[in-house]
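Excluded from the complex is one protein chain; the other protein chains are retained at their positions.
Moving on to chain A:
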Amino acid sequence: MLSLGRIRLAAAAGRPILSGTGRGCARGFSSSELEEEPGRAESDVYDIVISGGGMVGTAMACSLGFDPHLQGRKILLLEAGPKKQMDKAPEVFSTRVSSISPGSATLLSGLGAWDHIVKLRCKPYQKMQVWDACSDALITFDKENLQDEMAYVVENDVIVAALTKQLQTLSDQVEVQYRTRVVKYTWPRPYQVADSIPWVQVTLASGQTLQTKLLIGADGPNSMVRREAGIPTVKWNYDQSAVVAVLHLSEPTENNVAWQRFLPTGPIAMLPLSDTESSLVWSTSHQHAEELLQMDEESFVDAINSAFWSNENQSELVEAAGSLFRTALTILMPNGTSTRQLPPSVAGIGPKSRVMFPLGMGHASEYIRHRVALIGDAAHRVHPLAGQGANLGFGDVASLTQVLSQAAFNGKDLGAMQHLLEYETDRQRHNLPMMAAIDLMKRLYSTNAAPMVLLRTLGLQATNALPPIKEQIIAYASK
(Lines give C-alpha, C1' and ligand atoms only; values in the text may rest on other atoms or scores of the structure.)
Protein backbone atom coordinates (compact mmCIF):
# COMPACT_ATOMS: atom_id res chain seq x y z
CA MET A 1 0.00 0.00 0.00
CA LEU A 2 1.46 3.28 -1.04
CA SER A 3 1.73 5.45 1.98
CA LEU A 4 1.44 9.15 1.43
CA GLY A 5 3.06 9.89 4.70
CA ARG A 6 6.21 8.33 3.36
CA ILE A 7 6.20 10.57 0.31
CA ARG A 8 5.75 13.61 2.47
CA LEU A 9 8.63 12.77 4.76
CA ALA A 10 10.97 11.85 1.97
CA ALA A 11 10.03 14.94 0.02
CA ALA A 12 10.66 17.08 3.02
CA ALA A 13 14.04 15.47 3.33
CA GLY A 14 14.67 16.07 -0.34
CA ARG A 15 15.65 12.50 -0.86
CA PRO A 16 14.45 9.71 -3.16
CA ILE A 17 11.46 7.76 -1.97
CA LEU A 18 12.87 4.40 -2.84
CA SER A 19 16.41 4.39 -1.74
CA GLY A 20 18.82 1.64 -2.39
CA THR A 21 20.90 2.40 0.65
CA GLY A 22 20.40 0.83 4.01
CA ARG A 23 19.06 4.13 5.29
CA GLY A 24 15.94 3.89 3.19
CA CYS A 25 13.38 6.58 3.52
CA ALA A 26 12.33 6.02 7.05
CA ARG A 27 15.58 7.52 8.31
CA GLY A 28 16.23 4.34 10.19
CA PHE A 29 19.71 3.37 11.22
CA SER A 30 21.59 1.20 8.80
CA SER A 31 24.33 0.30 11.21
CA SER A 32 24.28 -2.97 12.98
CA GLU A 33 23.46 -1.35 16.27
CA LEU A 34 19.83 -2.47 16.23
CA GLU A 35 19.94 -4.61 19.32
CA GLU A 36 16.93 -6.04 21.03
CA GLU A 37 17.11 -6.36 24.75
CA PRO A 38 15.51 -9.59 25.92
CA GLY A 39 13.77 -8.00 28.88
CA ARG A 40 12.85 -4.47 29.73
CA ALA A 41 15.71 -2.52 31.30
CA GLU A 42 15.00 -1.13 34.69
CA SER A 43 17.29 1.87 34.20
CA ASP A 44 15.85 5.33 34.22
CA VAL A 45 14.40 6.70 31.07
CA TYR A 46 15.35 10.32 30.52
CA ASP A 47 13.30 12.63 28.37
CA ILE A 48 16.32 14.41 26.90
CA VAL A 49 20.03 13.63 27.08
CA ILE A 50 22.51 16.18 25.74
CA SER A 51 25.86 14.75 24.82
CA GLY A 52 28.59 17.40 25.08
CA GLY A 53 28.90 20.23 27.56
CA GLY A 54 30.68 22.93 25.55
CA MET A 55 29.24 26.39 24.92
CA VAL A 56 26.39 25.12 22.81
CA GLY A 57 25.60 21.98 24.81
CA THR A 58 25.48 23.84 28.11
CA ALA A 59 23.38 26.60 26.56
CA MET A 60 20.97 23.92 25.33
CA ALA A 61 20.72 22.41 28.81
CA CYS A 62 19.98 25.82 30.34
CA SER A 63 17.49 26.67 27.66
CA LEU A 64 15.53 23.45 28.14
CA GLY A 65 15.72 23.76 31.91
CA PHE A 66 14.23 27.23 31.93
CA ASP A 67 11.42 26.44 29.51
CA PRO A 68 8.02 26.42 31.24
CA HIS A 69 6.47 23.72 29.08
CA LEU A 70 9.33 21.34 29.79
CA GLN A 71 9.03 21.50 33.57
CA GLY A 72 8.92 18.07 35.10
CA ARG A 73 10.85 16.45 32.26
CA LYS A 74 14.04 14.54 33.06
CA ILE A 75 16.96 16.22 31.37
CA LEU A 76 20.60 15.14 31.53
CA LEU A 77 23.79 16.77 30.28
CA LEU A 78 26.86 14.59 29.76
CA GLU A 79 30.28 16.21 29.59
CA ALA A 80 33.60 14.40 29.29
CA GLY A 81 35.62 17.22 30.87
CA PRO A 82 35.56 18.71 34.35
CA LYS A 83 33.16 21.34 35.59
CA LYS A 84 34.24 24.85 34.58
CA GLN A 85 33.74 27.36 37.30
CA MET A 86 35.00 30.91 37.38
CA ASP A 87 34.42 33.39 40.14
CA LYS A 88 36.41 36.09 38.48
CA ALA A 89 38.17 36.34 35.16
CA PRO A 90 41.75 35.07 35.25
CA GLU A 91 44.61 37.55 34.83
CA VAL A 92 45.66 36.14 31.52
CA PHE A 93 43.33 36.18 28.55
CA SER A 94 42.50 32.87 26.95
CA THR A 95 43.33 32.41 23.29
CA ARG A 96 40.01 30.81 22.38
CA VAL A 97 37.50 33.59 21.92
CA SER A 98 34.26 33.98 20.03
CA SER A 99 32.56 36.92 18.45
CA ILE A 100 29.07 36.90 19.92
CA SER A 101 26.37 38.51 17.77
CA PRO A 102 23.51 40.52 19.28
CA GLY A 103 21.16 37.62 18.55
CA SER A 104 23.30 35.24 20.58
CA ALA A 105 23.63 37.86 23.30
CA THR A 106 19.86 38.01 23.49
CA LEU A 107 19.66 34.24 23.93
CA LEU A 108 22.33 34.28 26.63
CA SER A 109 20.60 37.17 28.32
CA GLY A 110 17.33 35.25 28.35
CA LEU A 111 19.15 32.42 30.09
CA GLY A 112 20.47 34.80 32.70
CA ALA A 113 24.04 34.06 31.65
CA TRP A 114 24.78 37.38 29.99
CA ASP A 115 24.90 39.18 33.34
CA HIS A 116 27.59 36.79 34.51
CA ILE A 117 29.52 37.25 31.27
CA VAL A 118 29.47 41.02 31.56
CA LYS A 119 30.63 40.80 35.16
CA LEU A 120 33.41 38.39 34.25
CA ARG A 121 34.80 39.83 31.05
CA CYS A 122 33.51 40.84 27.64
CA LYS A 123 34.49 43.42 25.02
CA PRO A 124 31.93 45.03 22.77
CA TYR A 125 33.04 46.45 19.46
CA GLN A 126 31.26 48.90 17.23
CA LYS A 127 33.05 48.70 13.94
CA MET A 128 34.67 46.18 11.63
CA GLN A 129 37.13 46.83 8.85
CA VAL A 130 37.80 44.15 6.29
CA TRP A 131 40.35 44.75 3.58
CA ASP A 132 42.46 43.06 0.97
CA ALA A 133 46.20 42.69 0.90
CA CYS A 134 46.32 42.62 -2.88
CA SER A 135 44.59 45.93 -3.42
CA ASP A 136 43.29 48.97 -1.66
CA ALA A 137 39.75 47.72 -1.49
CA LEU A 138 38.16 47.70 1.89
CA ILE A 139 34.76 47.44 3.50
CA THR A 140 33.76 48.81 6.84
CA PHE A 141 30.77 47.74 8.85
CA ASP A 142 29.40 49.88 11.56
CA LYS A 143 26.05 50.62 13.06
CA GLU A 144 24.57 53.99 12.31
CA ASN A 145 25.82 55.68 15.40
CA LEU A 146 28.82 54.21 17.09
CA GLN A 147 26.73 53.80 20.24
CA ASP A 148 25.23 50.43 19.33
CA GLU A 149 27.42 47.41 19.64
CA MET A 150 28.02 45.34 16.55
CA ALA A 151 29.13 42.30 18.45
CA TYR A 152 31.04 41.21 21.53
CA VAL A 153 34.32 39.42 21.93
CA VAL A 154 34.07 36.92 24.76
CA GLU A 155 36.44 34.17 25.83
CA ASN A 156 34.93 30.72 25.39
CA ASP A 157 35.77 29.76 28.96
CA VAL A 158 33.85 32.75 30.25
CA ILE A 159 30.77 31.73 28.29
CA VAL A 160 30.89 28.16 29.56
CA ALA A 161 31.46 29.28 33.14
CA ALA A 162 28.55 31.73 33.01
CA LEU A 163 26.23 29.07 31.60
CA THR A 164 27.43 26.52 34.16
CA LYS A 165 26.57 28.96 36.92
CA GLN A 166 23.04 29.30 35.57
CA LEU A 167 22.77 25.56 35.18
CA GLN A 168 23.48 25.17 38.88
CA THR A 169 20.31 27.08 39.69
CA LEU A 170 18.41 24.46 37.68
CA SER A 171 19.74 21.47 39.61
CA ASP A 172 16.29 19.98 40.19
CA GLN A 173 15.38 20.34 36.53
CA VAL A 174 18.60 19.40 34.78
CA GLU A 175 21.03 16.74 35.93
CA VAL A 176 24.67 17.14 34.89
CA GLN A 177 27.35 14.47 34.88
CA TYR A 178 30.89 15.73 34.42
CA ARG A 179 33.90 13.59 33.58
CA THR A 180 31.53 11.21 31.87
CA ARG A 181 32.45 9.71 28.57
CA VAL A 182 30.09 7.88 26.24
CA VAL A 183 31.39 4.73 24.62
CA LYS A 184 28.39 3.52 22.66
CA TYR A 185 25.01 4.54 21.34
CA THR A 186 22.31 2.02 20.52
CA TRP A 187 19.56 3.17 18.24
CA PRO A 188 15.86 2.29 18.29
CA ARG A 189 13.67 1.17 15.43
CA PRO A 190 11.39 3.78 13.87
CA TYR A 191 8.37 2.26 15.54
CA GLN A 192 7.39 -0.34 18.04
CA VAL A 193 8.41 -3.84 17.09
CA ALA A 194 7.58 -6.64 19.50
CA ASP A 195 9.53 -6.20 22.71
CA SER A 196 12.32 -3.97 21.49
CA ILE A 197 13.16 -0.93 23.55
CA PRO A 198 11.98 2.15 21.71
CA TRP A 199 14.48 4.52 23.30
CA VAL A 200 18.05 5.51 22.48
CA GLN A 201 20.49 3.74 24.75
CA VAL A 202 23.65 5.49 25.88
CA THR A 203 26.45 3.38 27.31
CA LEU A 204 28.96 5.23 29.46
CA ALA A 205 32.60 4.41 30.09
CA SER A 206 31.61 3.49 33.63
CA GLY A 207 29.49 0.67 32.21
CA GLN A 208 26.21 2.31 33.12
CA THR A 209 23.51 2.40 30.44
CA LEU A 210 20.95 5.17 30.19
CA GLN A 211 17.90 5.42 28.02
CA THR A 212 16.48 8.55 26.53
CA LYS A 213 13.55 9.61 24.40
CA LEU A 214 15.64 12.24 22.64
CA LEU A 215 19.40 12.45 22.24
CA ILE A 216 20.87 15.84 21.39
CA GLY A 217 24.37 15.67 19.94
CA ALA A 218 26.40 18.74 20.92
CA ASP A 219 29.72 16.97 20.83
CA GLY A 220 31.69 19.17 18.46
CA PRO A 221 33.03 18.87 14.91
CA ASN A 222 34.11 15.24 15.35
CA SER A 223 30.75 14.31 16.75
CA MET A 224 30.45 10.72 17.88
CA VAL A 225 26.67 10.97 17.82
CA ARG A 226 26.75 11.97 14.17
CA ARG A 227 29.26 9.31 13.27
CA GLU A 228 27.50 6.50 15.09
CA ALA A 229 24.16 7.50 13.64
CA GLY A 230 25.68 7.15 10.21
CA ILE A 231 24.68 10.63 9.17
CA PRO A 232 26.65 11.51 6.06
CA THR A 233 28.69 14.67 6.31
CA VAL A 234 29.89 16.91 3.56
CA LYS A 235 33.29 17.97 4.66
CA TRP A 236 36.64 19.04 3.47
CA ASN A 237 39.81 20.20 5.09
CA TYR A 238 41.01 23.57 4.09
CA ASP A 239 44.75 23.45 3.63
CA GLN A 240 44.91 25.86 6.48
CA SER A 241 45.54 25.99 10.16
CA ALA A 242 44.66 28.83 12.46
CA VAL A 243 47.24 30.33 14.77
CA VAL A 244 45.71 32.01 17.79
CA ALA A 245 47.44 34.22 20.29
CA VAL A 246 46.83 37.06 22.71
CA LEU A 247 48.50 40.28 21.57
CA HIS A 248 49.76 43.15 23.71
CA LEU A 249 49.27 46.44 21.86
CA SER A 250 52.01 49.04 21.65
CA GLU A 251 49.89 51.63 23.36
CA PRO A 252 46.45 51.70 24.98
CA THR A 253 43.71 52.70 22.57
CA GLU A 254 39.94 52.85 22.44
CA ASN A 255 39.99 49.32 21.10
CA ASN A 256 36.51 49.01 19.62
CA VAL A 257 37.23 47.92 16.07
CA ALA A 258 37.61 44.40 14.70
CA TRP A 259 40.20 44.11 11.94
CA GLN A 260 40.49 41.48 9.25
CA ARG A 261 42.85 41.51 6.30
CA PHE A 262 42.77 38.94 3.54
CA LEU A 263 46.30 37.86 2.69
CA PRO A 264 46.90 35.46 -0.19
CA THR A 265 47.73 32.76 2.34
CA GLY A 266 44.62 33.41 4.37
CA PRO A 267 42.90 36.00 6.53
CA ILE A 268 44.50 37.52 9.58
CA ALA A 269 42.14 38.95 12.16
CA MET A 270 42.54 41.00 15.29
CA LEU A 271 39.66 41.15 17.74
CA PRO A 272 39.70 43.55 20.70
CA LEU A 273 39.87 42.05 24.17
CA SER A 274 40.54 45.17 26.20
CA ASP A 275 42.12 48.57 25.73
CA THR A 276 45.57 47.04 25.76
CA GLU A 277 45.11 43.54 24.42
CA SER A 278 43.66 41.91 21.36
CA SER A 279 43.10 38.39 20.14
CA LEU A 280 44.80 37.12 17.02
CA VAL A 281 43.32 34.58 14.62
CA TRP A 282 45.64 34.00 11.69
CA SER A 283 44.52 31.40 9.17
CA THR A 284 47.35 30.34 6.93
CA SER A 285 48.93 27.29 5.34
CA HIS A 286 49.99 24.45 7.64
CA GLN A 287 53.63 25.06 6.90
CA HIS A 288 53.50 28.76 7.57
CA ALA A 289 51.55 28.12 10.75
CA GLU A 290 54.26 25.79 11.98
CA GLU A 291 56.89 28.41 11.19
CA LEU A 292 54.95 31.04 13.08
CA LEU A 293 54.80 28.82 16.11
CA GLN A 294 58.51 28.15 15.99
CA MET A 295 59.60 31.82 15.67
CA ASP A 296 60.79 33.77 18.63
CA GLU A 297 58.46 36.35 20.03
CA GLU A 298 60.03 39.36 18.33
CA SER A 299 59.91 37.83 14.86
CA PHE A 300 56.35 36.72 15.43
CA VAL A 301 55.31 40.24 16.38
CA ASP A 302 57.09 41.63 13.32
CA ALA A 303 55.30 39.12 11.12
CA ILE A 304 51.94 40.21 12.51
CA ASN A 305 52.60 43.90 12.06
CA SER A 306 53.84 43.48 8.53
CA ALA A 307 50.91 41.26 7.65
CA PHE A 308 48.57 44.05 8.60
CA TRP A 309 50.58 46.96 7.30
CA SER A 310 52.66 46.05 4.27
CA ASN A 311 51.60 46.59 0.70
CA GLU A 312 53.95 44.28 -1.10
CA ASN A 313 51.19 42.12 -2.59
CA GLN A 314 49.62 44.76 -4.71
CA SER A 315 49.98 44.67 -8.47
CA GLU A 316 49.91 47.82 -10.55
CA LEU A 317 47.05 46.70 -12.74
CA VAL A 318 44.81 46.05 -9.82
CA GLU A 319 45.86 49.23 -8.08
CA ALA A 320 45.07 51.30 -11.15
CA ALA A 321 41.72 49.62 -11.76
CA GLY A 322 40.86 49.88 -8.10
CA SER A 323 41.57 53.55 -7.80
CA LEU A 324 39.70 54.27 -11.02
CA PHE A 325 36.64 52.47 -9.67
CA ARG A 326 36.94 54.25 -6.41
CA THR A 327 37.01 57.62 -8.15
CA ALA A 328 33.87 56.67 -10.04
CA LEU A 329 32.17 55.65 -6.83
CA THR A 330 33.13 58.87 -5.13
CA ILE A 331 31.30 60.73 -7.84
CA LEU A 332 28.25 58.50 -7.82
CA MET A 333 27.98 57.93 -4.11
CA PRO A 334 29.91 60.48 -2.14
CA ASN A 335 29.40 58.65 1.13
CA GLY A 336 30.22 55.27 -0.28
CA THR A 337 33.94 55.16 0.18
CA SER A 338 35.88 54.79 3.35
CA THR A 339 39.38 55.74 4.12
CA ARG A 340 41.57 52.90 5.15
CA GLN A 341 42.57 52.93 8.72
CA LEU A 342 45.41 50.93 10.12
CA PRO A 343 45.01 48.59 13.03
CA PRO A 344 46.97 49.23 16.21
CA SER A 345 50.52 47.96 16.18
CA VAL A 346 51.50 45.01 18.30
CA ALA A 347 54.32 45.10 20.79
CA GLY A 348 54.27 41.65 22.33
CA ILE A 349 52.28 38.54 22.94
CA GLY A 350 50.81 36.94 26.02
CA PRO A 351 52.89 34.29 27.78
CA LYS A 352 52.63 30.74 26.42
CA SER A 353 49.71 31.80 24.27
CA ARG A 354 50.57 30.69 20.73
CA VAL A 355 48.47 27.72 19.61
CA MET A 356 47.49 26.31 16.22
CA PHE A 357 44.63 24.09 15.09
CA PRO A 358 43.61 22.78 11.65
CA LEU A 359 40.66 24.31 9.81
CA GLY A 360 37.96 22.60 7.86
CA MET A 361 34.41 22.90 6.74
CA GLY A 362 31.78 20.39 7.61
CA HIS A 363 28.04 20.10 7.21
CA ALA A 364 25.90 17.19 8.27
CA SER A 365 23.47 16.43 5.47
CA GLU A 366 20.82 15.71 8.09
CA TYR A 367 20.58 17.40 11.43
CA ILE A 368 18.08 14.90 12.78
CA ARG A 369 17.11 11.28 12.92
CA HIS A 370 14.38 9.48 14.83
CA ARG A 371 15.10 10.48 18.45
CA VAL A 372 18.34 12.31 17.57
CA ALA A 373 19.14 15.96 16.89
CA LEU A 374 22.49 17.61 16.21
CA ILE A 375 23.34 21.14 17.25
CA GLY A 376 26.40 23.38 17.04
CA ASP A 377 29.65 22.19 15.47
CA ALA A 378 28.32 18.64 15.39
CA ALA A 379 25.93 19.79 12.68
CA HIS A 380 28.06 22.42 10.97
CA ARG A 381 31.65 23.50 11.13
CA VAL A 382 32.81 26.73 9.51
CA HIS A 383 35.95 28.73 8.85
CA PRO A 384 36.53 31.31 11.56
CA LEU A 385 36.89 34.15 9.06
CA ALA A 386 33.37 35.42 9.65
CA GLY A 387 33.25 34.78 13.38
CA GLN A 388 29.98 32.90 13.00
CA GLY A 389 30.64 29.44 14.34
CA ALA A 390 29.38 29.99 17.88
CA ASN A 391 26.49 32.12 16.71
CA LEU A 392 25.17 29.43 14.39
CA GLY A 393 25.27 27.06 17.35
CA PHE A 394 23.33 29.41 19.60
CA GLY A 395 20.80 29.84 16.83
CA ASP A 396 20.36 26.06 16.81
CA VAL A 397 19.73 26.14 20.57
CA ALA A 398 17.01 28.75 20.25
CA SER A 399 15.28 26.95 17.39
CA LEU A 400 15.37 23.47 18.93
CA THR A 401 14.17 24.70 22.31
CA GLN A 402 11.22 26.40 20.70
CA VAL A 403 10.31 23.31 18.72
CA LEU A 404 10.58 21.00 21.75
CA SER A 405 8.65 23.37 23.97
CA GLN A 406 5.75 23.45 21.57
CA ALA A 407 5.88 19.69 21.12
CA ALA A 408 5.73 19.17 24.88
CA PHE A 409 2.77 21.51 25.17
CA ASN A 410 1.03 19.39 22.54
CA GLY A 411 1.70 16.20 24.48
CA LYS A 412 4.00 14.82 21.82
CA ASP A 413 6.70 12.23 22.17
CA LEU A 414 9.80 14.44 22.22
CA GLY A 415 11.81 12.19 19.91
CA ALA A 416 9.21 12.18 17.13
CA MET A 417 10.40 13.13 13.68
CA GLN A 418 7.62 15.54 12.86
CA HIS A 419 8.78 18.46 14.99
CA LEU A 420 12.47 17.57 14.69
CA LEU A 421 12.05 18.02 10.94
CA GLU A 422 10.79 21.54 11.57
CA TYR A 423 13.97 22.32 13.48
CA GLU A 424 16.13 20.90 10.72
CA THR A 425 14.38 22.82 7.98
CA ASP A 426 14.50 26.06 9.93
CA ARG A 427 18.18 25.83 10.70
CA GLN A 428 19.36 24.49 7.37
CA ARG A 429 17.60 27.35 5.67
CA HIS A 430 19.55 29.74 7.82
CA ASN A 431 22.88 27.97 8.08
CA LEU A 432 23.47 26.81 4.53
CA PRO A 433 23.54 30.23 2.87
CA MET A 434 25.82 31.48 5.63
CA MET A 435 28.18 28.56 5.25
CA ALA A 436 28.19 28.85 1.49
CA ALA A 437 29.04 32.53 1.76
CA ILE A 438 31.85 31.89 4.20
CA ASP A 439 33.27 29.13 2.02
CA LEU A 440 33.01 31.33 -1.05
CA MET A 441 34.80 34.16 0.72
CA LYS A 442 37.53 31.83 1.77
CA ARG A 443 38.07 30.56 -1.75
CA LEU A 444 37.77 33.97 -3.33
CA TYR A 445 40.43 35.40 -1.10
CA SER A 446 42.81 32.47 -1.23
CA THR A 447 44.41 33.50 -4.44
CA ASN A 448 46.43 36.38 -5.79
CA ALA A 449 45.67 35.69 -9.43
CA ALA A 450 44.92 39.05 -10.99
CA PRO A 451 41.41 38.35 -12.36
CA MET A 452 40.11 37.09 -9.01
CA VAL A 453 41.76 39.94 -7.19
CA LEU A 454 40.22 42.44 -9.56
CA LEU A 455 36.82 40.83 -9.19
CA ARG A 456 36.88 40.87 -5.44
CA THR A 457 38.38 44.32 -5.29
CA LEU A 458 35.64 45.83 -7.35
CA GLY A 459 33.04 43.71 -5.62
CA LEU A 460 34.21 44.77 -2.19
CA GLN A 461 34.32 48.42 -3.12
CA ALA A 462 30.90 48.25 -4.64
CA THR A 463 29.46 46.52 -1.59
CA ASN A 464 31.06 49.10 0.65
CA ALA A 465 29.33 51.81 -1.35
CA LEU A 466 25.89 50.35 -0.91
CA PRO A 467 24.60 50.75 2.64
CA PRO A 468 21.46 48.65 2.05
CA ILE A 469 23.56 45.63 1.20
CA LYS A 470 25.82 46.17 4.17
CA GLU A 471 22.82 46.51 6.44
CA GLN A 472 21.46 43.21 5.13
CA ILE A 473 24.79 41.54 5.80
CA ILE A 474 24.94 42.90 9.33
CA ALA A 475 21.33 41.94 9.98
CA TYR A 476 21.86 38.40 8.76
CA ALA A 477 25.01 37.96 10.79
CA SER A 478 23.41 39.43 13.89
CA LYS A 479 20.62 36.93 14.18
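Observations on the structure shown:
Methods note: a contact is a pair of C-beta atoms (placed from the backbone, for glycine too) under 8 Å apart; a residue touches a chain by one contact, two chains touch by 3 or more; residues count from 1.
Everything that follows uses one rule, which is that contacts and distances are computed from a predicted model.
One chain of the assembly is not displayed; among "Acyl-coenzyme A oxidase", "Aminotransferase class I/classII large domain-containing protein", "IBH1-like N-terminal domain-containing protein" or "Ubiquinone biosynthesis O-methyltransferase, mitochondrial", its UniProt protein name is "Ubiquinone biosynthesis O-methyltransferase, mitochondrial".
Note that of A:68, A:334, A:351 or A:468, the residue touching the chain absent from this view is A:68. Residue A:408 is the one among A:408, A:453 or A:477 that touches the chain not shown. Contact between chain A and the absent chain runs through residues 1-6, 8-9, 26, 40, 44-45, 47, 68-74, 190-192, 195, 197-199, 213, 408-413, 416-417.
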